[in-house]
Each structure stands twice: as structure tokens, then as C-alpha cells.
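Note that one protein chain is taken out, while the other chains of the complex remain in position.
So that you can tell them apart, the chains are marked A and B in the order they are listed, and the count of residues begins at 1 in each.
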Amino acid sequence: MPLQIKTPGLIKGLGVTLRHLFKPAVTVQYPHEREDPPQRARGVIALKEENCTVCMLCARECPDWCIYIEGHKVKAPPRRAGGKPRTVSALDRFDIDYALCMYCGICVEVCPFDALFWTPEYEYSEPNIADLLHDKGKLGAWMETVPEPQPLEVGAEGPSKWR
Amino acid sequence: MPDDDLTDAEEPAAAEEPAAADEPAAEEPAILPEHVGMLAKLQADLGDALVEAVSNHGDLVVRVRNDAWHAAALAARSRLDCEYLSFISGIDWTSRPDPPNWDPDAPSSPVQPKEVTYGAAGSDGRFQVFAVVESTDDKIQVILKTDVDEADPHVASWTDVYPGADWHERECWEMFGVRFDGHPSLRHIYLPGEFEGHPLRKDFPLLSREVKPWPGLVDVEAMPGGAGEEAGDETAEAVAEGGE
Partner (left out) sequence: MAVTEQQQQAFIGKHLAEAQVAVELQDEDMVLNIGPQHPATHGTLRVVVKLDGERVVAADPVIGYMHRGYEKLTEYRSYPQVTTLINRIDWLSSFANEVPFIHAGEQIMGIEAPPRAVYIRTVLTELSRIATFLLFLGEMGAQVGAITPVFYGFRDREYVLNLIEAATGGRFHPNFNRIGGLKDDVPAGWIAETRRMMDKVFESCDTFENLLEGNEIFLARTKGIGIIPGDVGKGYGVSGSNLRASGVDWDLRRDAPYLAYPEVDFKVWTHPGGDSWSRYWVRLQETREAARIVVDLLDRLPSGPVMAKVPRIIKVPPGESWVRVENPLGEMGYYVVSKGATGPFRVKIRSASFSNVSILPWLLKGVYVPDLITILASLYFILGDIDR
């Protein structure tokens, strides 16, 4: 093919490249700068231990079976003065295996007591796969990164809870 | 839902949900008016090999005799201009044998009912092969079904009618063990060549769900001394309230 036919397309394409030369970069130098994920981003699950009643709903609904819960019953003081002492469940073990987790969010949605929350944090990679099993201490530590609920778009009729 | 043999089984489930109660199930005719012409054209070619036909959620479902499977493809292609093959697949209507001892009422443990029921247009036995063909000109589609013998599952191949049937039939053979007579090379498509068994048959166990216990089996340990019997049940009550 003769050269003069090739030239216009080439110049047009090079023009695009040239224009981008003067535009700011869109990439982020990761370890030094961080990108902020949106508030709703499903990064890691935080556990508010005092809200958990060991009802096992999250573990049953998990599609991957990656939540391990153990609990036992304890006596608690009555709610009102003079009432019967109550029996409540105490949480012994609450582990989420992030090596299995699919980040679907079903556990957060089914939790009837608001004990689980999504946070957009993402920096918890581990060199050893076994360390991806977060216990309740580690999950509880994520609580401080949970963002406030976001306002909804105009025309929305309140947040809808799943089911 | 047209009145086939599923309607009886539908009652208890429908009672639970208000949304489904006002579904116009009863007044919907078995064959929608727009399907009558299509069905007549197929009937003309297939005759009594056309066993049953029904309109299901706006689609025409036609069940043909096993020996007329190839003729059905030809009829759909020539009479209805259905030149486009969507897919060919199979289904095993039996229930899974010995389901793990899960709580059948728990939402996350889908234990299927024990009794064997058949879907739209019915079935004679365990295996069925079904396919969807479409006409891109007339914007119509037909779902074709045929029964397959359980002991010796085989049916005619469509590869000479629709070249795309090749891979779909290989998949169906691999997953259900249905032999397609006249297929040029029935060999494994997804699984390694030495794989034994037909994974989508209901009696083929999904090992990952058999070896690990369902987390729903775990429960809160009772208090030593058996005092936890009448109590505990704050949790259960709260769960019941929880979802509103």
C-alpha cells in the first residue's frame, strides 16, 4: 500500500495521543497515594459483637459456608427490676474465612440485629492464606471504619431492607 | 400457569405469598391465541408425534415423541422459520436421593420435595431433553421437549439441522449421559476425558456439600445443668420478629 494513503489515519491517531500528553494522569501511585472507594464498596465485614445474639442466620445463609460461629448460653440479669433472670447466648467464636468469602453481602443483609456491617477498607491481604481467617477480634476492629449511612437519591422512598 | 399437573402442587406455596395470589392462573388459556397458528403448523408436520403443547409464561412449549425429535427440528426450521438455535439441554426430573439431613424449612437449605413432578407439557419419565429455537425474522420462539428412556437414554442428533447443536449435544451427553444418535463426535466438552459419571444427574453428589456439614446444624451450646431449656429463646423470638 502506498505511503500517502496511510498518512491521514496515522496523523489522526497520533493527534489523539498528543492531546493526551497534556492531560493530567488518571492513575494513582498506590502505596503512596490511596484511592477512596465509594462508601457502599464491599471491602471487609465488621462485627459489632455486642449486637450479635448467636442466631446463626448469617452462617446458614452464607452461600460459601465461610462463617464459623460458636456460642454458649449464659444467665443475664433481668431487664426490669424484679423480673426473671434471662438466658442469653454468648459469642465464643465468630470467624469469617476471607479466602472463601464471595463478598456477596448476604450475611450483612440477613442479620436481624445489625451486628454486621460493610466497610470499604481493602488493605488486608496476607502472605499466608490461613491468616485470611478473621476472628471476632479482628472483625470487631474494623468497626471504626464503618461509614455513616449515605443519603439516597432524589425520589427514593426510604431504604429498603432486603426481604 | 396453565392447568397442567403442577397446579395442585402450587396451592400451598401460593397461599403463603400475597403477591402470587392474584396471579391470573385460572383464566389463562392453555394455548395463547398467538401460539395457535404456530402450533397448527407444527401439528401439520408432526401429526400424532406431537404429544402435548402448552403456553407457559408466554412461551409455546411443545413435547414430541422421542422418535420425532429430528422431525420436530425440521418442522420448526422449515414451517416456523426458526433458524436460530438457542440451546439444547436436558433435565433429570427425579429428586436427589438421600438429601443431607438439613432442615427443610430453613431458607438456605433448598431441600427439594420428595415426590417427582413434571414441568410444563409433562413428561413420561426421568430424563427429558429440551431445546429452544427462535425465528429472528418473525420474532417468535418455541421450546421443544422430548422424553428420553431412562435405561437407554438416546435421541436423534440435530447437528445436520442446526450446526450449533454440536456443542450443546456434547454438553448434554456429558452432563446427563443422553446419547445423540448421528452426532459426529460425542466426546467430553467441559470435563477431562477420563471423567466418569454424569454430573447433572440428580444422583451425582456434589461432594463439597456432602463432606462439610451444613452450618445450620450447629447450634448454641446449652448451659451446663440443662437450665437453658426454657430460655434461649429470646434469640429465636427476636429472629422471628427481626425481618418484620
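For the reader, a short list of remarks on this structure follows.
Convention: a residue touches a chain if its C-beta (ideal position, glycine included) is under 8 Å from a C-beta of that chain, and two chains touch if they have at least 3 such contacts.
All values derive from a computational prediction rather than experimental measurement.
Of the candidate positions B:46, B:72 or B:120, contact with the unshown chain belongs to B:120.
Across the entire complex, the residue among A:37, A:85 or A:137 in touch with the chain not shown is A:37. For chain A, the residues in touch with the chain missing from this view are 1, 5-6, 8-10, 12-13, 15-17, 20, 26, 37-42, 61, 63, 102-106, 109, 118, 150-160, 162-163. What chain B contributes to its contact with the hidden chain is residues 1, 6, 9-10, 12-14, 16-20, 22-23, 56-57, 59, 83-87, 89, 91-92, 96, 104, 106-113, 117, 119-120, 130, 132, 136, 139, 143, 162-164, 166-168, 175, 188-192, 199-200, 202, 204, 206, 209, 243-244.
FYI, only the chains that are shown with their structure count from here on.
The centroid of the Cα atoms in chain A and the matching centroid in chain B are 35 Å apart. Residues of chain B touching chain A in their complex: 106-109, 212, 214-216, 218-223, 227-228, 231-232, 234-236, 238-239, 241-244.
In the complex of the two chains, the chain A residues touching chain B come out as 53-57, 59-62, 65, 67-75, 86-89, 112-113, 161, 163.
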